[in-house]
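Only one protein chain is missing from this complex, and each of the others stays in its spot.
Entry: subunit A
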Amino acid sequence: MITIPYLTAVSTYFSYGLLFAFGQLRDYSRRIFDWWSTNNLHGYAPICLAHEDFYIRRLYHRIQDCFGRPISSAPDAWVDVVERRTTKSTRCLNLGSYNYLGFGSYDEYCTPLVIDSLKKFSPSTCSSRVDAGTTSVHAELEECVAKYVGKPAAIVTGMGYATNSAIIPVLIGKGGLIISDSLNHTSIVNGARGSGATIRVFQHNTPAHLERVLKEQIAEGQPRTHRPWKKIIVVVEGIYSMEGEICQLPEIVSICKKYKAYVYLDEAHSIGAIGKTGRGVCELLGVDTADVDIMMGTFTKSFGSCGGYIAGSKDLIQYLKYHCPAHLYATSISTPSAQQIISAIKVILGEDGSNRGAQKLARIRENSNFFRAELQKMGFEVLGDNDSPVMPIMLYNPAKIPAFSRECLRENVAVVVVGFPATPLLLARARICISASHSREDLIKALQVISKAGDLTGIKYFPAAPKKQEEVKDTIKLD
């Protein structure tokens, strides 16, 4: 639930209106100038229509130095951010990488094993899984992932985004219904659109609205013929990456059981980051993994590798292995990356002989809760539930997006800011991702820098919590 001061909402609309008006003016003048000059198209059609990339040309390009900043070191707690058009780089505190458990840089257990597997196998398997791309490491990885997540079997693909967009069309087709949360990631939206099924959206994280949509759709049936739906899949995410909110899984699972719909849970951000042993949102909220039909996740966030997985029943995984294009045609996940995932899982579960995994999990939980509490005390509007390592700080006005980002970079703190198409128009934010490799001093420095940048840009929308009254030793009591 986002609470906006009314004046901020009105001023944000004004600002966007102004930016839009200026953009249109410049487009018109550009069109008039181009009328006079000859075009070099030679009869070919233009690649995109002028109004299709209006947003990119007139709004995104104005502040494009805040996005896509190149880095030249591993994405650890401190990272080398390169100054554009030079070879100079500055060491900045990294608050933007999804490095939840600190596996993003050299790890004393994982990296030697990865280098060994790099020497034994090669960086790429040069083949798809069904041809010659399955090594013993791949088989071990799938077993390991299935055991870790708590399902009978798992299938692993080489890219996290492609996992969603290639698997959903295989699971459901025309005549089926996909009900997805309104804030689902683009990969799910693309997979759903590519499947040909009918898509309905329910209000973000509101089980009551999901129930209403399910009831309506089951009663109405397919769009024109009104025949019953062949299959209904409800797609939700574990942690929503733009809000930091944790899904209300128990209620959603009980509603889906009542109406006999399948549940597809995308744990890209929550696997490895929440839950007592890092097993994700099911462990955190006490949901039995047998109730969630399809569990999907990626290895890019907490495991420091690449790729994605789908875990489910043996029949489901067998079916996917015969039908999923990401398994049949795409190159399999690179063997050293697979080894990194196996070693990371072993560290998390403590099977490498130390308790570093448990320490990491405890540290990320402490860090997230400490950081969120401190930010809220300073008066920032921070979204997200407790225990979630993703915390967006609301900015709202479009001018504050580059101001906050550049001010933080000046003080050597690298933050990620997100604005319009990725978030609703009003709700631009700076998204902070806390890692287990951040130490307490790092967090305190980050808090100081963010507080200063927040004062300069005016984003402390809530009143700050009053400081505790200091006891003054020599007051004279007047009777």
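FYI, contacts are C-beta pairs under 8 Å (C-beta built on N, C-alpha and C of every residue); 3 or more make two chains touch, one makes a residue touch a chain; residues count from 1.
Definition applied: contacts and distances are computed from a predicted model.
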{"item": "Chain not displayed: protein name in its UniProt record (\"Pleckstrin homology domain-containing family J member 1\", \"Histidine-containing phosphotransfer protein\", \"ORM1-like protein 3\" or \"Alkylglycerone-phosphate synthase\")", "value": "\"ORM1-like protein 3\""}
{"item": "Hidden partner chain, touching residue among A:Asp34, A:Asp53 or A:Asp455", "value": "A:Asp53"}
{"item": "Selected from A:Ala9, A:Ala362 or A:Leu456 as touching the chain missing from the view", "value": "A:Ala9"}
{"item": "Contact partner of the left-out chain, one of A:Lys147, A:Arg193, A:Lys231 or A:Lys377", "value": "A:Arg193"}
{"item": "Missing-chain contacts mapped onto subunit A", "value": "1-7, 9-10, 12-14, 16-17, 48-49, 51-55, 182-183, 186, 189, 193, 201-204, 209, 420-421, 424-427"}
